[in-house]
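Structure provided below as C-alpha cells; questions to follow.
Here the complex is missing one protein chain, while the rest keep their positions.
Chain IDs A, B and C follow the sequence of writing; residue 1 opens each chain.
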Amino acid sequence: MVTKIVEIKKTKLKNGMLVVGLPGIGNVGRIAAGYLVNFFKTEKIAELYSDHFGNFIWIDPQTSLSQVIKNEFFKVKGARKLKRDMVILIGDMQSMDPQGHYEIAETILAYAKKIGIKEVVTLAGYSIGEKVNKPHVLAVANSEKIRKKYEKLGIDFNASEKIGSIIGAAGLLIGLAKFYKMNGICLLGETHGSPILPDPKASEAVLKTFSKIINFEIDTSDLHKQVVEAEELYKRVKDMEKQAIMRLLRQEMPKEEKEKLTYIG
Amino acid sequence: MVTKIVEIKKTKLKNGMLVVGLPGIGNVGRIAAGYLVNFFKTEKIAELYSDHFGNFIWIDPQTSLSQVIKNEFFKVKGARKLKRDMVILIGDMQSMDPQGHYEIAETILAYAKKIGIKEVVTLAGYSIGEKVNKPHVLAVANSEKIRKKYEKLGIDFNASEKIGSIIGAAGLLIGLAKFYKMNGICLLGETHGSPILPDPKASEAVLKTFSKIINFEIDTSDLHKQVVEAEELYKRVKDMEKQAIMRLLRQEMPKEEKEKLTYIG
Amino acid sequence: MVTKIVEIKKTKLKNGMLVVGLPGIGNVGRIAAGYLVNFFKTEKIAELYSDHFGNFIWIDPQTSLSQVIKNEFFKVKGARKLKRDMVILIGDMQSMDPQGHYEIAETILAYAKKIGIKEVVTLAGYSIGEKVNKPHVLAVANSEKIRKKYEKLGIDFNASEKIGSIIGAAGLLIGLAKFYKMNGICLLGETHGSPILPDPKASEAVLKTFSKIINFEIDTSDLHKQVVEAEELYKRVKDMEKQAIMRLLRQEMPKEEKEKLTYIG
Partner (left out) sequence: MVTKIVEIKKTKLKNGMLVVGLPGIGNVGRIAAGYLVNFFKTEKIAELYSDHFGNFIWIDPQTSLSQVIKNEFFKVKGARKLKRDMVILIGDMQSMDPQGHYEIAETILAYAKKIGIKEVVTLAGYSIGEKVNKPHVLAVANSEKIRKKYEKLGIDFNASEKIGSIIGAAGLLIGLAKFYKMNGICLLGETHGSPILPDPKASEAVLKTFSKIINFEIDTSDLHKQVVEAEELYKRVKDMEKQAIMRLLRQEMPKEEKEKLTYIG
C-alpha cells in the first residue's frame, strides 16, 4: 500500500470547503472537526489509507473489531442551511514520517480538487506551555487575498509574532494548497500544550472563529461539557505533578527543611 | 529486491485458511505456528523475501550455510483429517520498519488470495507484564460476521477491554485482509512479556483455542515439555534478577541495614 | 511530491555560473549567497520544492502568510558588469535525510545543465571549534583543471590537510557536477562552528575569495555591520556560558573553594 483514497460515494461540489481536524497538540483540531461531524448531518464519502500511519491496527472500543488506521471524509448534508458545500476530514493518525506527510497531504488535495473543493480550512492548536483561561485563536492564510477577506471578520492573522512554523498536516495542507490553486487558512487555538491531555476549550474557541468564516452559528454547548471535565482532569494531573515534586524535594532535603515544607506545602 | 514471493509448488486451495505465526512478544505465535508445521504433515509451497528484514544473513546452526532471511509457507497435506485446506506461514523476522510491514502484509495477502485463501488466522501474544499461571486467550476479528461465528465456540472476543491495538503482522494481516475480502481473526495468548524469554505456555493456550476454530484436536504434549523447561528458565532468570537487585541494595545501604538484609534476603 | 523545480522565467545562459549558499555551519554560505542576491540586481527564475525539507511550513515574518519550504534560483541581471552569466541559489533548508540530499542535488544539477550552467561554486563554512580572528578560506575543486585555473589567483586548495569531507549540498553538488560535465568548486570559510550563532565574518571572507573567481570586486561593507553585531553576540553568549560554568563549579565545590573562586572568577 502506498497512500490511497477509497471513495464510498461519488461527490461533486460547487465552491466546496474542506475542513480538516487531525490528531495533534492538545488534540484541538481533531476534537473541533469531530464535533462538526456530529453537529451537522453528515455522510461518509471517502476513506484514506496509508502505510505512513504506523504498523499497527486499532481495536474498536465498541465492537472489539480490528480497524485499519484511516482518515475519513464526511460531507455535510443539506439539513442545516450552510451557504456552501462542506466536507470534513477527521482521522486516527497523521503520518509518522516527514515524507509521508507530503504524500498524504497531496493525496488529500488531489482528491479535494477532484470533488470541487476551492478552500481548505485546517483546525489545530498552538502551545503556550501554561494554563490558558480564554484561548486566543490565530489564523494563517496562504495568500494575501484570503487573508484580507477574513481579516474583515475580526480574525487575528498576526501569527508571525507568536509562532514561526506549523508542523504536520495543518500546515502542509494550506501551504501545498497553493499548487492546487485553492485558498488555504489554518485556525490555531491557544492551548496549554500538555502532551497527554486533550484541550476541548481550545477546540471550542477554534469553532467560534470558524463560525465567522462560514457565517453560521455553531452551538458548542455539547462541547462545553467536555471542557468542564477536561479542566478538572487538567487540575487533578497538575496537582499530582505538584505532589510528586514535593515528595522528591522532601527526600532530598535535610530533616528540618522537610518539616518546614510540610507546613507550607 | 523489494518484497517478493518465490513459489516452490503451485497451489490451488478450496476455501483455504492461512495460519500465521511470526516472531513477536514471547515468541508466542512463532512457537505455536512452528508446532503446527511439525504436528501436521506439511510441504513448503513458497518463500517470501524482503529488504525490510534487515541487512544481514543467518548462519544455519545445522549446516553452517548462509541463509537469506525469509518467511515460509507450508501447506498441510491430507494425512490428518482437517475439514479445510490449510497453509501455515512462519518466519525468521518481521519487517524492521513500519512501511515494510504494510508492503510485506500486502504481498502475503495477494499471494494468499491467489492460492484460494478465504480466512486468515494470526497467532500472537499480549503482555500483562507479570507471570501468568493459566494464560487467557483473546480474539480479535475483522468483521462482525466472523466474530459471531467463532463466539459461539466460547472464544473471548472482548479484547478492547484489555488491549487497544495490535502491532506488526498479526494485526495488519487481519486488518488489511478486509481489502482482499477475506475473513481475519487474531488469537492472542496472555504472556509475561519478558523481552528475552520465549513463552511456550502461551503458545499452548493459543493452540487450544485454535483447535476449536479448526474443529480438530491438536495434541500439544510435545510442546508441553518446552513449557516445563521455559518455566524453569523463567524462574532462574527471575532469581538472578532478584539477587542482582539485592546486591545493588546492599551496596547503597549503611552497614547495619546490610546485615539485616542478609538475614531476610 | 518528490523534489521538483517550478520555473518562473525561462532562462538560457552562455557559460553560466551557479553560486550556491544554503543553511549550514555558522550559516556561512547562506549569508554570503543571500548577500549576493541583494548586492547584484537579480530576478527570481525558479523555485525548488521537496518532501525532504521537513514536514512543516514557515510563517513569513513580514506577511504572516504560510510559506512552503523552498530553495530559490535568482539570475543576476546585466546592471553590474559581470564577465559571465550568473545564477544564485539560496534556500530555507537542506534535505533532512541523506538520500534526499542526492535527489535534491541531482534535481539542481539537471536544471542547471538545462539553463546553460558550466560551473558550480558552492559557499560554505568549516569549523575549527574556537574563535577565529581572520578567517581563512579553503577551496576544493572537482577536477585538476579547475583547481589549476583558480590556484593561479592565490586561492588555497590544500584542503585535505585540514578537512576530510564536505557534508551536505556544498559537497555533493560539486562532486556530482562531474557526472553533468560541469566544473565544481567549493569555498569554505573558517568559522567558530557554534551551532546556534551565525558567522558573517566567515561569509565576508568567502565573498572576498569569490571576488577573485568572478574577477569582480564585491563591496562587503553592508555585511560588515552584521559582522560587528555577530561578534558582540558571540561575546555575550560566551560570557553567559562562562558564568554558567562558574555557577556549576561553585555548587560542586566545598565552601572555602567557592570563596576563592569569587575573587578569581
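Here is the rule we go by: contacts are C-beta pairs under 8 Å (C-beta built on N, C-alpha and C of every residue); 3 or more make two chains touch, one makes a residue touch a chain.
What you see is a predicted model, and the numbers here were worked out from it, not measured in a lab.
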item	value
Contact list for the unshown chain, restricted to visible chains	B, C
Listed residues C:N27, C:N71, C:S127 or C:N142, member touching the removed chain	C:N142
Hidden-chain contact residue, picked from the options B:P61, B:G129 or B:G154	B:P61
Residue, one of C:G21, C:G34 or C:G184, that touches the chain absent here	C:G184
Contacts of chain C with the absent chain, listed as residue ranges	95, 98-99, 101-103, 106, 140-144, 147, 157-160, 163-168, 171-172, 174-176, 178, 184, 186
Residues from chain B at the interface with the omitted partner, ascending	1, 51-52, 54-68, 96-97
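By our rule, only the chains that are shown with their structure count from here on.
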item	value
Shared chain contacts [chain A and chain B, defined touch]	none
Rounded Å distance, chain A centre to chain C centre (Cα mean)	37
Contacts with 2+ other chains: residues of chain C	none
